[in-house]
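Encoded as structure tokens, here's the structure I'll be asking about.
Missing here is one protein chain; the remaining ones are kept as they sit in the complex.
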Amino acid sequence: MSAIRLPRHLLSAGDLSRDEALLVLDTAEELAQLADRPIKKLPTLRGRTVVNLFFEDSTRTRTSFEVAAKRLSADVINFSAKGSSVSKGESLKDTALTLEAMGADAVVCRHSASGAPHRLAHWIRGSVVNAGDGTHEHPTQALLDAFTMRRRMGRLEGLHVAVVGDVLHSRVARSNTLLLSTLGADVTLVAPPTLLPVGVDSWPCAVSYDLDSVLPKSDVVMMLRVQRERMHASFFPTTREYSRRYGLDARRMANLPDDAIVMHPGPMNRGVEIAAEVADSVRSTIVEQVANGVSVRMAVLYLLLGGALDEEVGA
Amino acid sequence: MTPAQPSGLRPDHGTERPVSGDPAVARPVLEEPDVGRALTRIAHEIVERNRGAGDVVVMGIPTRGVTLARRIRERIVAVEGVEVPVGSVDATMYRDDLRLRGVRPLEETEIPAGGIDGRVVVLVDDVLFSGRTVRAALDALSDLGRPRAVQLAVLIDRGHRELPIRADYVGKNLPTSLRETVHVLLRETDGRDGVLLGPADLGRPPTADTEEAAR
Partner (left out) sequence: MSRAWILRGVRPLGAEPTDLYVDNGVLVDEAPAAAEVLDVGGLIALPGLVDLHTHLREPGREDAETVETGTLAAALGGFTAVHAMANTEPVADVAGVVEQVWRLGQDAGHCDVHPVGAVSVGLRGEQLAELGAMAESAARVRVFSDDGKCVHDPLLMRRALEYVKSFGGVIAQHAQDPRLTADAQMNEGVESARLGLAGWPAVAEEAVIARDCLLAAHVGGRVHFCHVSTAGSVELVRWAKGKGWNVTAEVTPHHLLLTDELVGSYDPVFKVNPPLRTAEDVAALRRGLADGTIDAVATDHAPHSLEDKETEWAAAAFGMTGLETALSVVVEAMLSTGELDWAGVADRMSVRPAQIGRLGGQGQPLQPGAPANLVLVDADARWTVDPAQSASRSRNTPYAARELPARVVATFLRGRPTVLDGKPA
């Protein structure tokens, strides 16, 4: 393997070249073995400080990053800025200055505003890992999704992946579309016209309004969470109609090719975008996506922090 | 992986050249048959020392250590007629020099079926130099299980130890100066077997899979 280096920040899945993305997946493959070992710890990031900066609640993602960092022996600081004392727009820069004082080598940032990690990257010395910013991106989610697909299906090149649901508001959809096309998969977005962004034609994917015609050709179906509140802004008339036209129920699942898998980034709206029996079926990768998340995040943290940092190298 | 071709070499099969030769040229210190014989001898020594191969697990340190481990294991199996587990232990995550360079890609760690607990692990590497790689591999091993004993087999011991590490089985002792470089070529990765001794700058850019850069 030649010396591939990740960019300093991981803000968008589109930042990764094909080689860089494969490096993350291959590294994660190696690190996944750790889960089966008696000692689930490596000394590599000892002395590095990773800060989990979560402005938006997400126990699952935060815990996943925390476990990943701790398994690499890094020091983890959980900085939860959610709460009434912190008002919108007042704290990001102040928080950045506090992080600098703490000597954070990496900041894992989740925020409700698209672009917040980009601003943070301007103000701190360490690496910023985007753990989900508004409706923009969630790069480590896309990486763990790709990792899961590759493990289950044996390949990514030429795989037919359908991403179904509220694409307009989904950071998972954006990151996955970018990463999967970089890795050679064929992505089709399926949604009602109201939930597709103007400008989606410029994305490296196909678009369809008709779920039933896409399913028989799909190797992977990724269901996105749809929020009931969207009904009130007239994105769709009722959850009943949404479910009928775009929900993955048992009948539709039977129309999938035999070895097709079903994925969901979570949390699920059982009964809206995905039926309970589908979520619990053998096709579903929802549980292993969680375990894979730790391996992938370990890989990302290792590749960002495991060598000399910019200021440590003379050149 | 494409076999790395050393540049500026004049292959000189057979004749032993004086050390003070043309500094721009690497000279062979082990030819193809020598490598094979060294590995055969090591295999026999392992069997002799451990009174058979019943308890032995051979673990190579990537990358060329893994190739050598497989060859040693084949020879043990041929001699003893018993199955000998073989695997690899990547020491990258345990190195003490990670912060000195850009991040290194990981190699493969493969624990053979049956594990290493209570077994005699024979670590295999191509060149023993400062001893730091072996130290890291020992730490990696200890997180993978608890061997009864760990022994070390190397094709070349070139001296200049920086830690109290010594090899149990050595293909060839090769005293070198710090300014010299040792290149191990193996059929599986480089197209032929051989060990070359050359000056510091041979034109081959140091990469992660050049063991010299790792030492």
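In this document, chain identifiers A and B correspond to the written order of the chains, with residue numbering beginning at 1 in each.
Following the convention adopted for this analysis, a residue touches a chain if its C-beta (ideal position, glycine included) is under 8 Å from a C-beta of that chain, and two chains touch if they have at least 3 such contacts.
These figures come from a predicted structure and were not determined experimentally.
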item	value
Touching partners, among the displayed chains, of the absent chain	A
Listed residues A:L10, A:L42, A:A74 or A:L92, member touching the removed chain	A:L92
Selected from A:D105, A:D133, A:D219 or A:E273 as touching the chain missing from the view	A:D133
Hidden partner chain, touching residue among A:W203, A:Y242 or A:Y302	A:W203
Of A:R171, A:R225, A:R283 or A:R297, the residue in touch with the unshown chain	A:R171
Listed residues A:L42, A:A69, A:A116 or A:I286, member touching the removed chain	A:A116
Residues in chain A touching the chain absent from view	88-90, 92-93, 111-116, 118-119, 133-137, 171, 174, 197-200, 202-203
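Everything that follows uses one rule, which is that only the chains that are shown with their structure count from here on.
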item	value
Distance from the mean Cα position of chain B to that of chain A, given in whole angstrom	40
Sites on chain A touched by chain B in the complex	1-6, 23, 26-27, 30-31, 33, 37-39, 41-44, 302-309, 312-313
Chain A-facing residues of chain B, complex	90, 93-94, 98-109, 139, 143-145, 207-209
